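Note that one protein chain is taken out, while the other chains of the complex remain in position.
And now, subunit A:
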Amino acid sequence: MTLAIEDVQVKISGRAIVSDASLIAAPGEVSGVIGPNGSGKSTLLRTAFRHLKPHAGRVLLGSTDIATLRPADLARKVGAVPQETRSDFDITVREMVTMGRTPHKHPFAAMTTADHEIIGDALSKTDIEQIAERRYATLSGGERQRVLLARALAQRTEVLVLDEPTNHLDVRHQLDLMLLVRELGLTTLMAVHDLNLAAGHCDRLHVLDGGRIVASGKPAEVLTTDLVRDVFEVDADVVAHPRTGVPHLILSPLERP
């Protein structure tokens, strides 16, 4: 299913954080949103699962404006891994993943065998079966991200929205997570901080700068020396990765005149 953000504007306390943003996340593709700190990545992603309602523009799922969907209907179509996840309460991994079934269940409906199979499947795809009975609060960063991804998978949605899922992860876990997301084959919209990670694992990139999308396209088209200098204010030599051929950025500070 295609997720399309059309001319979206989001204001927070009267200030426009995102303006005239449009992008399309094509079915089965991994679309990355990159941009410097404060460029509006999280804000833009929050409109995709309606945590924020745009002040102008709309978000379409196929041909349906998500503003017309009931909350549970939307949650059966779009799953999300937000950045903010509290662990003040004692919640096990299995309970956290079970939450993914919430939009599919009536208030008094018990968990069925089918639900348990879906949860088991999510645990196995993310390779966290061995830690299913542990507490979320005691997990490492990499384990936590896999748990949250498993919860979104248990929602059985066609679209995934991931807000910087690789933050705070070491390199191995960053790569593992990106490979896992690719293997899932879902329509994925994700914010990525690391430019090389984005270049290597996203089908398309959308570059946000000051709340506006300044470039969209394949990584090789988007990640140019000029764009990286204008948006990220660093100097970049773009080379082809010796093994995969995808663009790889070698970064250095801008030489100041």
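Rule of thumb we're sticking to: a residue touches a chain if its C-beta (ideal position, glycine included) is under 8 Å from a C-beta of that chain, and two chains touch if they have at least 3 such contacts; residues count from 1.
Just so it is clear, contacts and distances are computed from a predicted model.
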Name of the absent chain as recorded in UniProt (options "FAD-dependent oxidoreductase", "Amidohydrolase family protein", "Iron ABC transporter permease" or "Radical SAM protein"): "Iron ABC transporter permease"
Sole contact to the chain not displayed, among A:Asp7, A:Glu133 or A:Asp170: A:Glu133
Residue, one of A:Arg50, A:Lys125 or A:Arg182, that touches the chain absent here: A:Arg50
Those residues of subunit A which, in the complete complex, touch the missing chain: 46, 49-51, 70-76, 78-92, 95-96, 99-100, 102-103, 105, 107-108, 133-135, 137-138, 152, 155, 161
